[in-house]
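A protein chain is absent from this complex, but the other protein chains hold their places.
Labels A and B are assigned to the chains in the order they are written; within every chain, residues are numbered from 1.
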Amino acid sequence: MTGRARASAAPTPGDAVLASAEIVPSPVGAATPVLSEGDLARVLDRVAHQVIEHIAKIGFDAVLLGIPTRGVPLAKRLAERIAVFSGVDIPVGSLDVTLYRDDLRLRGVRPLGETVEPAGGIAGKTVILVDDVLFSGRTARAALDALNELGRPRAVQLAVLVDRGHRELPIRADYVGKNLPTSPGQSVRVSLAEIDGVDGVLVTEEGEA
Amino acid sequence: MTELDRPGRHLLSAADLSREQALAILETARQMHAIQTREVKKLPPLRGRTIVNLFFEDSTRTRSSFEIAGKWLSADVINVSAKGSSVSKGESLRDTVLTVVAMGIDAIVVRHPASGAVQRIAGWVDCHVINAGDGTHEHPTQALLDAYVLRARLGDLTDRHVVVVGDIAHSRVARSNVLLLTTLGARVTLVGPPTLMPAGVETWTCSTSWDLDLVLSGKAFGDVDAVMMLRVQRERMGGGSGGGVHDIGGQFVPTEREYAIGYGLSPDRLDLLAEDVPVLHPGPMNRGLEISSLAADDARSVVLEQVQAGVAVRMAVLYRMLAGADEPASGLEVVSA
Partner (left out) sequence: MSILLRGVAPLGGRPVDVLLDGGCITQIEPHLDAMDAQVIEADGLILLPGFVDLHTHLREPGREDAETVASGSAAAALGGFTAVHAMANTTPVADTAEMVEQVARLGALAGLVDVRPVGAVSKGLAGEQLAEIANMARSSAAVRIFSDDGNCVHDSRLMRRALEYVKPFDAVVAQHAQDPRLADHAACAHEGEVSGRLGLAGWPAVAEESIVARDVMLAEHTGSRLHVCHVSTAGTVEVIRWAKRRGISVTAEVTPHHLLLTCDLITGYDPVYKVNPPLRPDEDVAAVRAGLADGTIDAVATDHAPHAPHDKDHAFPDAAFGMLGLQTALGVVAESMVATGLLDWPGVADRMSCRPAMIGRVAGHGRPILVGEPANLVLVDPAGEYLVDPARLASLSRNTPFAGLVLPARVTATFLRGTPTVLEGELARREVAV
């Protein structure tokens, strides 16, 4: 079963998409863990199975592209889990989207991440973009533009660890690890051992939005 | 994602860059370089930005490098050749520049035959200013691309020994390189005849020598890790033009032959260099004068890499300067009539 959140015209603060909502309101600045290390591993495994279910139908002709920063280790882990469960090695790469962001002029200039094409390229393949959090959808849109410059895939799908709602563009994920309804004033942080030393997902109260 | 250390409004001198800032530019250049090998050489971050190449001095090489860099970042790039204007027509430099930027320009890339001209211009305009070479003073993007190539070949430049040979007195490439290489931790030795050494060079943070063979042998200031040959102007050698508009102080060296014998990168001198010592030249080369054809075509010559690096480095500089939010411009807003 693929998780998805349907984009609505203008999500208002306070919209709560019930499903596996587990938000516990916290004082401002306090971080609430919503996924433990073990949870995260289980969620990733589930996504791996979902991916396998789909790509098995197309002869496993797919590649994973992680979006820096945390999408990259996630993509690697996903590929590893897919290999364990299916025996097939899916090529992995990374796709930096900084140059394609639509909000470059709103903040100081940002450093670039790495773009590494997966072995065998992307032309004619099904590309599965991998990111940690899906929020407004703008990163995913930028990723589609960045992908355009690399070549013409056969199809593009999106896999995210967490979908926190509040889409601003007509974007949806094909694979969602966890639906996490939030209010805009909250901040969702994924931490991964490869980058942050420990696995987990935290929600922080940022104060008035 | 964190923001880069906010760059200065302008890039006028290699001394404007701290070590961190220089390394940040070079790292961005590395990524820009990778993009160059793609089929579709177009990136969006500078879409809607207008850049003017305002060149008061001829330069196909540098100008087209900046032009490509801007266009590959989707900026609108316009070339204005102001050579021969201004001083000769009685129009002040200030008027010439203000006329150009009044059209609402985001950045100007300026090359001018007079030292300090670009610094003056930066004081008159609200847009960003990049120095593409001012007289004999500085050429910061050249130093950046030279550093880029050196790092690609040598890795970290800390304690590396770079030898720069030629007409140091009249070289903006030499000045910018001494500054930037020192910032990056390298040691520089300047080599040239006494008549082509700048006044006060003994106060610069580098070594100097009149003896190229001694320096290349490693016996003067230690082993040599890289060599940079500077272009010499034939007019500074004897037997050339005397007097006239291009008379630039007359004869500094008796003949081209004598210069080549004393300071040219001959095949014999090339042999003094280890196999992995890169040979740089900002171009265009005077084959047979400061660099022998053998040296120019040797595997150690990185001249073409320098050209490629030039585009990547200039893309990085433009990206850093123009992609993010602007600092509020000081001074009056230009209101169109």
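The definition used in the following text is that contacts are C-beta pairs under 8 Å (C-beta built on N, C-alpha and C of every residue); 3 or more make two chains touch, one makes a residue touch a chain.
No experiment lies behind these values; they were computed from the predicted model shown.
**Student:** Touch partners of the unshown chain, restricted to the chains that are shown, please.
**Tutor:** Touch partners of the hidden chain, whole complex considered, are B.
**Student:** Which residue among B:H112, B:H128, B:R187 or B:R320 touches the omitted chain?
**Tutor:** Selected residue, touching the omitted chain: B:H112.
**Student:** Give the residue, chosen from B:H10, B:R49, B:R175 or B:R231, that touches the chain omitted from the document.
**Tutor:** Only one of B:H10, B:R49, B:R175 or B:R231 touches the chain omitted from view, namely B:R175.
**Student:** Would you mind spotting which of B:A34, B:V201, B:V307 or B:A325 touches the chain that isn't drawn?
**Tutor:** Residue touching the absent chain, from the options given: B:V201.
**Student:** From the list B:R38, B:R120 or B:R257, which touches the chain that is not on show?
**Tutor:** The single option touching the absent chain is B:R120.
**Student:** On chain B, what residues meet the omitted chain?
**Tutor:** These residues of chain B touch the chain that is not shown: 86-87, 90-95, 112, 114-117, 119-120, 134-138, 169, 172, 175, 198-201, 203-204, 248-249.
One rule holds for everything that comes next: only the chains that are shown with their structure count from here on.
**Student:** State, to the nearest whole Å, the distance from the C-alpha centre of chain A to the C-alpha centre of chain B.
**Tutor:** Inter-chain centre distance comes to 43 Å.
**Student:** Could you pull out which chain A residues touch chain B in their complex?
**Tutor:** Those residues of chain A that touch chain B are 69, 96, 98-100, 104-112, 114-115, 145, 149-150.
**Student:** Show which residues of chain B lie in contact with chain A when the two form their complex.
**Tutor:** 1-4, 6-7, 24, 27-28, 31-32, 34-35, 38, 40, 42-45, 319-321, 323-326
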